[in-house]
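One structure coming up, written as structure tokens, with questions to follow.
Apart from one protein chain that is not included, each protein chain of the complex appears where it belongs.
Residue numbering begins at 1 within each chain, and the chains themselves are lettered A, B and C in the order written.
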Amino acid sequence: MDRLQVLDKGYVRLVGVMGSDLTIVNSARVSYDKQKAEMDSKDERLINFLIREGHTSPLRHASLQFEVYAPLMVARQWWKYVVGSDHTMDAWNESSRRYISEDEQFYIPAPTEWRSKPENSKQGSGETLKTAIGNKFTKALMQYVEEGEQLYNFALLNDIAPEQARLFLPAYGMYVRWYWTASLQSVLHFLDQRLGHDAQAEIQDYAIAVDAYTKAHFPAVHKAWQEHRK
Amino acid sequence: MDRLQVLDKGYVRLVGVMGSDLTIVNSARVSYDKQKAEMDSKDERLINFLIREGHTSPLRHASLQFEVYAPLMVARQWWKYVVGSDHTMDAWNESSRRYISEDEQFYIPAPTEWRSKPENSKQGSGETLKTAIGNKFTKALMQYVEEGEQLYNFALLNDIAPEQARLFLPAYGMYVRWYWTASLQSVLHFLDQRLGHDAQAEIQDYAIAVDAYTKAHFPAVHKAWQEHRK
Amino acid sequence: MDRLQVLDKGYVRLVGVMGSDLTIVNSARVSYDKQKAEMDSKDERLINFLIREGHTSPLRHASLQFEVYAPLMVARQWWKYVVGSDHTMDAWNESSRRYISEDEQFYIPAPTEWRSKPENSKQGSGETLKTAIGNKFTKALMQYVEEGEQLYNFALLNDIAPEQARLFLPAYGMYVRWYWTASLQSVLHFLDQRLGHDAQAEIQDYAIAVDAYTKAHFPAVHKAWQEHRK
Partner (left out) sequence: MDRLQVLDKGYVRLVGVMGSDLTIVNSARVSYDKQKAEMDSKDERLINFLIREGHTSPLRHASLQFEVYAPLMVARQWWKYVVGSDHTMDAWNESSRRYISEDEQFYIPAPTEWRSKPENSKQGSGETLKTAIGNKFTKALMQYVEEGEQLYNFALLNDIAPEQARLFLPAYGMYVRWYWTASLQSVLHFLDQRLGHDAQAEIQDYAIAVDAYTKAHFPAVHKAWQEHRK
């Protein structure tokens, strides 16, 4: 899997991985001077036991690094998870709009992708809206974004510092790029939160990509985690 | 100091504090079964020594809690510090635009506050621009923001979910509110970075407010820190 | 509560505290521009909801600082919690035996305090042993500790570096002193683990002292936590 495409212009890419299901097994058995070189059914039962009982510290010995390209509103929700959570084995390096390194790109929902307000909740989304309405707002957003870009470029032309000129950009939909390195424990915690139905649909799409990579590299852990998710 | 006003509509407020200069002294002297109840010149020298030599772990035993109201672009720079730094004794709880809790407010630089691009650097700002130019962009930003708010509200009227409707907001200048709790070590590290001349002017203004509170509550530590700043 | 005595020579002391039940309520309601100055039943319900649903990030905005004097084996279990857990809003400064600052002291179980091996578990303790047996081992331990101290002092007399001489000390029972600063979230997680029946009895005694301070300063949070403990 080279890159998994997400939304209209985004993606997730797995840059690196350290460890495997066996890493977890060996870390959990550190009291015994034994190293397994291949998984067997006893190891799978150990992994299942660890996850069922919430003894997840051995999962901190495996790491994954991702490159993500996503709208700022998705980055914000991702960051809040990293800052707000206790799972601190996370590194984050992100591009900045304070200086200009590449042309800005924006997430524009297609006419069929606009969602209604949910009925019984203060956040989240309900049903998809009619395409006629979607058409109107996709067009309006494209125009509004274009206008913002023109004002942004006009400000740059007038020698305004990029760090101030960006006030003209409708930034929630602007794509940013970052590297995220996290332990397997942290990745699963992120998935617990962001695969959930109350997560915003856009970040759920990114979580699905992260989930696919995780499952491919840690099949036994992933299986046990899925079995015991609340 | 009840609230320190920052920018056109923002502020910093100190919500709580744990410890004093003495906390640092006592934590550093844990090997000796002695508790000081008042600072003397020997304690000041110890604080000076700890900071000069970079032995800052005792600073983690004092905590400060702030409420901050600032444009999203400032919040982003603040978060990046928290996520990217190693100073993890930080908690963060922030308002969200996914549901509507209060009217949105935007940072609009005054005509005299627009800054030029710096000459010899890829980021930061140079001189202040002429007021005639500033006038034009302040007005343009006010109009663009107003247009964004109208589109946002129109989207809500059409039953679009707030989490999607916000794509219409020029979010970099939108005010958000958060609580930040950090150790004294973390606060000083934040000040090291954000009081610096290469930090964006807007976050420097917030750092000045955080600095004032820190100096008032930890005068000896603050003095030593200022003396040994690079 | 000035100091709470634990074991034969140890104690826990609350050095400082930041915040109250209200801090949690206000941090959780950051999306609304409202500050409560006094708790009411609605706030208690909010706290109960947050803890029941595991939304514990607002608990990171309150901090507690403790001074602890405990045998090294207790310190080790405490550290493992801090390192192994994800709750990183923890600071730790501890005395060191690498240089001599005060006379060493050792934990010696009384004749009635020796416990048998549990029947159905690889760790923990079972019933209390007969006093006749206890008598024998209390005495044996006192002698063995005394012999170790004599060898330690003899090594120092022969100019051996304290950092090597300490190899002669039966260190598991040796008292060490440290400062522990932690968020309320971290403190409750520590209590979850160390008040449990599978924790070693000695650290349970320290957890009981930490619990008493926590209950006194955060009564509503403590009540909700107790109600929803697994």
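As a convention for this text, a contact is a pair of C-beta atoms (placed from the backbone, for glycine too) under 8 Å apart; a residue touches a chain by one contact, two chains touch by 3 or more.
Predicted, not measured: the structure shown is a model, and the values here were computed from it.
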- Contact with the hidden chain (one of A:Val15, A:Met142 or A:Ala216): A:Val15
- Among A:Leu4, A:Ala91, A:Leu156 or A:Ala201, which residue is in touch with the absent chain? A:Ala91
- Query: Footprint of the hidden chain on subunit A, which residues?
  - Reply: 15-19, 23, 26-28, 30-33, 57-58, 60-61, 63, 65, 67, 88-91, 93-96, 99, 101-102, 177-179, 181, 183
- Item | Residue numbers in subunit C that touch the chain omitted from display | 72-73, 76, 79-80, 82-84, 88, 90-94, 96-99, 107, 109, 114-118, 122-126, 129, 133, 136-137, 140-141, 144, 147-148, 151, 155-156, 158-164, 166-173, 200
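Note that in this section only the chains that are shown with their structure count from here on.
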- Same residues or different residues: which describes how subunit B and subunit C meet, taking over half shared numbers as same? same
- Based on CA centres, what chain would you say lies at the far end from subunit A? C
- Note on the structure: Whole-Å distance, C-alpha centre of subunit B to that of subunit C, is 34
- Can you list the subunit C residues in contact with two or more other chains? 57, 88
